[in-house]
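Before any comments, here is the structure.
With one protein chain removed, the remaining protein chains of the complex are shown where they sit.
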Amino acid sequence: MIMEFPYLSAILASSLLGGLAIMLIPDHKHSLIKLVAGISSFISLALSLVVFYLFDASKPGFQFLEKLPWLPSLGISYQLGIDGIGLAMLLLTGIVIFTGVLISAHEFKEGGLLGRVGRPREFFAMLLILVTGVFGVFVSLDLFFLFLFYEIAVLPMYLLIGIWGTGKKEYSAMKLTLYLMLGSAFILLGILALYFTSGLGTFDWFALSNYSFSERFQTIFFPIVFVGFGILAGLWPFHTWSPDGHASAPSAVSMLHAGVLMKLGAFGIIRVALALMPYGAKFWAPYFAVLTIVNIVYGALVAMNQKDLKYVIAYSSVSHMGIVLLGITSLNVISLDGAVFQMFAHGVMTALFFALVGAVYGRTHTRVIADMGGLAKLSPFLAVAFAIGGLASLGLPGTSGFVAEFLVLVGAFRAYPLLAVGAATGVVITAIYVLRVLQKIFFGELNAHYVTEGSQAQTADEFSARHLQKVGSSGHHGFPVAMGDATTAEKIPMAILILVIITMGVWPSLLLRVVNPAVIELVGRIGGLF
Amino acid sequence: MITVKELLIINSLLFAIGIYGVLTRRNTIGILMSVELIFNSACLNFVVFTRALNPTLLSGEVFVLFIIAVAAAEAAVGLALLFNIYRSFKDIATDRYNLMRG
Amino acid sequence: MLRLAELILIFPIVSFLAITFLTRKSEKLSSAVSISAIFLSLVSSLLIFFSLSQAPGSFEFKMPWFATISGFSVELGFLVNPLSSVMLLVVTGVSFLVQVYSLGYMKGDEGYTKYYSFISLFSFSMLGLVLANNLLQMYIFWELVGLCSYLLIGHWYSKPSAANAAKKAFIVTRFGDFGFLVAIILISFKTGTFNFLQIEQLIKAGALSQQLVTVVALLLFAGAAGKSAQFPLHIWLPDAMEGPTPVSALIHAATMVAAGVYLVARTYYLFVFSGTALEVIAVIGAFTAFFAGSIALVQNDIKRVLAYSTVSQLGYMMLGLGVGGFTAGYFHLITHASFKALLFLGAGSVIHAMHTNDIWEMGGLFKKMKVTALTFLVGSLALSGLFPTSGFFSKDAILIQAYHSGHTALFVMGLLTAAFTAFYMARVFFVVFLSKERSAGGHPHESPAVMTVPLVILALFALGLGYYTGPFGSFVLGSEAGGEHHGLLIPLVSNALALLSMLAAWAIYHKELISSDALAARFSWPYKILKNKYYVDEFYAFCVNRILFNVSRLANWFDRNIVDGSVDGVFRLTRFTAVVLRGLQTGLVQNYALGIVGGMVAVWILLRILR
Amino acid sequence: MMIDKYIIYFFSAAMIISALGVVTARNMFHSGLLLGVSLLSVAGIYLLMGAEFLAAVQVLVYIGGILILILFAVMLTHKICDKSIAQTNKQKFWSLAASLAVFAILTASIIKTQFASNTITPRVVSAAEAGLEIFSGNILPFEAVSVLLLAALVGAIMMAGRENEK
Partner (left out) sequence: MDISLLKLELILSGLIGLIFVLDLLSGSKKIVRYAAVAGSLGVFIASLFIRQTGDAFAGAFISDGLSLIFKSLFLLNAFIVSMLSLGFLEKNGRYTGEYFTLIFSSTLGMLLLASSGELITFYIALELLSISSYVLSAFQKSEQKSSEAGMKYMLLGALASGMLLFGMSLVFGATGSLKFSGIAASLSSGSVPPIAYAGIVLIVVAMSFKIAAVPFHMWVPDVYEGAPSPVAAFFSVGTKMAGFAVLMRLFLTAFGNLRSEWGILMAVLSAATIIIGNLLAIPQTNIKRFMGYSSIAQAGFVLIGLAMATVTGLASSVFYLAGYLFANLTAFGVIIIVGSRVEGDNIDDYSGLAKRSPFLSLALLISLMSLGGVPPLVGFFGKLYIFVGAFENGFAWLVALGVLMSVVSIYYYLMVLKRVYIVPSPDTSPIKLTFWEKASLSICLAGTLGFGLLPLPLFNEILSSVRIFLQ
C-alpha cells in the first residue's frame, strides 16, 4: 500500500487544526468561530463517512494503516489503523461531534444556555481538541499514542464542564476529571507493564498482540487495565463520576461525553485488555460480568428515582454501558457484536437525549422533572424526538437500541444464562423510567407556570441570579420562558441523530457488516470461552 | 598521646551540643552561635584527620581555612539578616517570625 | 403470492411515512392516503386468502437481516399460510372499517393526521406481526404494535389519565414481553434458529427436551398473556380505553390483543409438545374469562364493560387453545374480532353522540340511534353466544372442546362466564338503549354514514361468520383437520343460561323489578370486590409504588451515600490528612531544624536496616 | 608527651563545657563570652596539634572577627536579650533526644571504625606551607571564595543599608 491518502491522520488533523484555528480568532467573532467549528467537525464527519465507505469489510484486520516512527528509542511510533470496531466508533464520533457542534452553536446564541456564559472561542477550541483525542484513541495502533489521545480526550472535560456547566459544576468536573485520571493511571500502569513484560521494547499493538503474555501476568494485569478503562466506561462501582458529570455538563459536552467518551473506555477494554490479555479475559470475565449486571439493573433502578432529568439520562447511561460491558465480558462473537453495536447505538441515542435535555432546559430553565409537564403541546418536535430516543433506550425494535440489546442478551445468554435474564429485567425497568419521564415532561396538563408567567422579560443578570437559586429546588416563580417548538437549528442535528437511530435499527447490517469480521478475529484471538 | 577516636568523640559531642543549641535557642543569635560550634567541630575533625591519616597531607587543614573564611562571610550575612529581622519584627526570638506556616 | 404479502406491508408503511412527512398539514389528504393504503392491503389480503383457499399451502419468503456467526443469523421474511391469511383479513378488514369510521368519529380532532399516521403504522406493524415467519420478527412487530397502542392510547396525551393509561399499557405488556424475549433467546440458543417452520421440524424430530419446550412455551405464553391481557397482566386493557374508541375497537378488541392468541396459535406445536404448557394456558384462560366476566358485571363505563368483556373473551380463546380446541379458539378470535369491533364502534357512536362514557347518563337511545342500536344488539347477541350469531358457533365450540377434553371445572367456569357475558351485555343494552331517557349533556343523534356503514358491515359479519366454521377448520388446519367434537346438549345449556341471564338483566335494568341498588347493598361485599376489580390494580400499585420505588429509592440512597460517599470519603480523607500534615509545618524555624536532624537520624537508621 | 594529652583533655573539657554554656546560658552576653572560650579552646587544640597557622587564623578571624560581630549584635539587640525572657523554645525534649541520637550515631560509627593509626602525630604547619597548599592545589576554591566574599559583602551591605526609599 503505497502512500494512499492518510484519511485517519486527516480526520485527526481536521479537528485539531480546527481547534487551533479557533484559538487564533478574536473572541468576539462568534459566527466565524462557529463556522470554523462547524466546518472542522463536518470535515471530520465527512472523512469518517469516506473511510466507512472505502473500508473493505471482506478483508480481515486493520486497514488504512499509517506508520511514522516517533520515539524509536522507546519503541513509540505514530501508528494508525482501523478495524471494524474502531470504524464504528469513528463514525459515531463524527456524528456526535458534528451534531454537538451544531447544538452548541445554537446554544451560544444570545440568551442561550451557553450564550449566557459566553467565551465560545475557548469552548469550541477545547471541544475540538477533545475530539481529536477521541478520534485518536479509536485509530491508534500504538499503545502509547492510545494513551496520549486518551488523556487529551479526558482533560479538556474539566474546563468544559467547569466553565459552561450548570449546577454543582465545579465539584462534578473535578470528580469526573480525577476519577478519569485515576483510571488513566491504571491504564498507564497496565500499558507500561505490557511494554516491559513483553521485552519487545515497543508499544506497537501488533507486536504486543503477537506476544503471548504469561498467564500469571495476565491474571494480574487484566483487571488493572479493565478497571482503568472500565472507570471511563462507567463500570459499577466506579461510575459515580458519570451522573454528576453528565448532569452538570453543557449539552454538547454531555453528548460527547456520554455518547463517545464512555465508549473510549469500552473500546480500550476491547483493544487493550481483551486483545492483549486473552487469558486474563477468560479468567476474569465471569466476575466482571456480575458487576455489569449490577450496572444494568442498579443503574436502571437508580435512574427511576431521579428527580433531575439529566440524572435520569446519566444513570440510564450507566445502565446502558452495563449492557456494553456485559457484551464484552461475555466474550463471544454475538455478544461482542452486540457490545460494539450498543456502543454505537447508545452513543447516538444518548447524544440525542442530551441534546434534547439541553433544548428542554433552555425552554423551561429547570431540570426538575416534577416542574415540567405537557410540553408536547408547545414543542411537539422535541416530544417526538424524545420519544424516539426513549424508545431506542428501552430497546424498541426498529431502533438501533433493540439490535444492540438483543445481540448482547443472546450472546450473554450463551455465556451466563442467569445473568442474561437479570440483564433483561433491567430492560423492563428501563421502560418504566423512560416512559415515566416522557409522560411527566411532555404529556399531561401543561404545567401552570409556562402559561402564566411566560411573558415577563428580564435582564440576563436577574435571570441568572434567579436561575442559580433555582437549580435543584422545586418552588420557583416567574422566569421567562422561551417556549416553542425546536428551531431549525435544533431540528437538524436532532433529525440526523434520529435518522441514524432508525437506520441502524432497520438496517443493522450496515454496521455489523464491518464490525463482525473484527469481532470474529478478536474472539478468535481470545479463543472463545463461551 | 590522645587517640583519634577520643578526639573524634569529643568533636562529635561538640557537634551534638551545637545541634542542640540550634534546636533550642530561642534567640536567633544563639542559633548563630551554635552553628559556629558545629562548624568548629567539623574543623577540628578535619585537623584531627589530617594529623592522623597522613601528616604530609595538608588538604584538611586548608579546608579549615576555607571554612573559617566562609563562616565569616556567613556570619556577616547572618547578622545582616538578623538586623533586618530586628527591624521588621522588633524582636529576634525565633517564635516571633512565623508569619508563614502551614 | 409473496409479492402480495410484501405489498400488504408496504401500503401502510408508505402511508405512515407519507402522512408523517408529506401530508401532515392536510387532514383530508392524510385520511385518504391512510384509508386507500389499508384498502389496498385489504384487497391484497383477499387475493391471498382466495388463492390459498383454492390451493392451500404454506409459502415462505426469507431474507437475511443481519448475521454474526454461522448458526446465528437473523432473518426477515413472510410465512403465508391459512392461519396468517385469515388473520390478515381480520386485521386489514377491521382496520379498514375502523379507519372509515374514524373519518366521522375523529372529525375535528386536533391530532387528526397524527391519528391516521399512527393507525397506518399500527396496521403495518400488526400485519408484519401476522406475516412474520420467525419468532424474532414477530417480537419486533409485537413491540411495534405495543408502541402504536401506546401512542394511540395516549392520543389525548394532555389528559393525564390517558398518558398514564398509555404508559401502563406499555409497561405491563413489556413485563410479558420480557418472557417472550427470554423465550426467543433460549430457543435460538438451543436450536440456532428463530424460524417457525424450522423449529417445528426440530420439535417434531424430537431435538428438544420436553422440559425445555415447556419452559419456552410458558415464557412465550407470558408474552402472549401480556399482549392478550390474561390474568395477571390484564390490568392495562381496561385503562387503555382512554384512547379514542375506534382505537379501542381496532387495537384493544379486534387485532392487537388477539396477537397473544395468534402467537400461541403460531407456536401451537410447542404447547402441544409440552402438554404442561397447554394445561397452564387452559387454566389461566378459563380463570381470566371468568374473572374478567365477573368484573364486567358491575362496571358503569360502557367502554370498560366492553374492555373487561374483551379480557374475558380472550380468556375464552386461550381456554379454547388450551383444551386442545385449536380451531375453536382461533375461530373465536375471528368472530370475536368482528362482533367486538362492532360493539366498540357502536359504543363509540353512542359516545360520539352523548359525550360521556357512563351508561347511567345514557338511556332510551334506541329511538334516536336506530342503526347503532340494532347493530349493537347484534353484537351483544353474538358476544353472548346466542344462536344463530357467529359467537354461538365459536364459543360453544370452545365449551364443547373443554367438556370433552375432560376439563370439567374449566368447562363450568366457561359456562358461568357465558352467563355473565349475556347478563352484562343485556345490562348495557337495556340501560343504554331501552331505558328511559336521561338528560345528559349531549344531544343524541344518529351518527353519520361513514360511521354507521362500517357498523352494518361488521354486524353482517357478526351474524354470518358462524357459517364459515366448518370450512374454516379444514382450511386452517389443512390435512390435520378433524377430531373436533360436536354436540347439541352443551350449546343448548349455554344458550339457555344466557337467555336466563338476559332475562334477569331485563328484569333488573329494564323493568326494574329488582332494584340494582338493593342488590348492590345486599351483596355489598362481593359487589365491592367486583367494583374494585378484585383489587388487582391496588396490588400492582402497591408493588410498584411501595416495593419497586422503595427499592429504587434504596438503590439511589446507596449510590449517593455509599458508592459515591466512599469516593467523597476518600477525597475528604486525603484533604483531612493534608490538613493534619499541614499542622506539622508550624512556621517555627527550629521546628524545621528538628525535622532536618530527626530526618538525618531516620536516614541513618534506614541505611542501617538496609545494610 | 603525657602533658600534651592532658592539655588536650583540658582544652577539650573547656571547649565542651563552655559550649554547653553557650547553648544553655540564660544571658546571651554570657553565651557569647562562653563561645569565645570555646573557640579559644579550639584554637588551643589546633596549636597542640601543630596547626599553628590555623590557630592564628582561628583567633584572628573567629574570635577577632566573627565573635566580636556576634557580641556586637547581642548588645545591639540587648534589651530583648534579657534573661527574664525564656531563652529556649518549647521543643527541648525532642531536641535533646535528637542531639543525643546524633551523638550516639556518630560515637557508634567512630568506635566501630578501624583507623589505620589511632594516634595523632602533631606536625607543625607553617603559614607558608599552608599558603603554598592553597595556591598549588586549591586555587579554584580560593578564587570562588573571593567571589563568595564579594557576594556576602554586597549582600550584607545591602541588607544592613538604610531603607530610604519605599
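Annotations for the structure displayed:
Chains: A, B, C and D, in written order; residue numbering restarts at 1 for each.
Here, a contact is a pair of C-beta atoms (placed from the backbone, for glycine too) under 8 Å apart; a residue touches a chain by one contact, two chains touch by 3 or more.
For clarity, every value in this text was computed on a predicted model and none was experimentally measured.
All shown chains touched by the missing chain in the whole complex, by label: A, B, C, D. Touching the missing chain, out of A:Ile163, A:Leu301, A:Val318 or A:Met343, is residue A:Ile163. Residues touching the missing chain, restricted to subunit D, are 105-106, 108-110, 112-114, 137-141, 144-145, 147-148, 150-152, 154-159, 163-166 (touch as defined at the top). Touching residues on subunit A toward the chain that is not drawn are 27, 70-74, 119, 122, 147-148, 151-152, 155, 158-159, 162-163, 169-170, 174, 177-178, 181-182, 185, 188-189, 192-193, 195-196. Along subunit C, the points of touch with the absent chain fall at residues 574-575, 577-579, 581-582, 585, 587, 589, 591-593, 595-600, 602-604, 606-607, 610-611.
Assume only the chains that are shown with their structure count from here on.
Compared on C-beta pairs in contact, B-C and C-D come out with B-C as the pair having more. Per-chain CA centroids place subunit B at a distance of 96 Å from subunit C. Centroids built from CA atoms put subunit D at 6 Å from subunit B.
Multi-chain contact residues of subunit B, defined as those touching 2 or more other chains: 19, 23-25, 94-95.
Counting only residues that touch two or more partner chains, subunit C has 588, 590, 594, 597. Chain pairs recorded as touching, per the definition above, are A-C, B-C, B-D, C-D. Note for the complex: subunit B touches subunit C at residues 19, 22-25, 31, 94-95, 97-102.
Across the interface of their complex, subunit D is touched by residues 1-5, 7-10, 12-21, 23-27, 29-30, 32-34, 36-37, 40, 43-44, 47-48, 50-53, 55, 58-59, 61-62, 64-66, 68-77, 79-84, 86-87, 91-95 of subunit B. Of all residues in subunit D, only 89, 91, 94-95, 98-99, 101-102, 105 touch subunit C in the complex they form.
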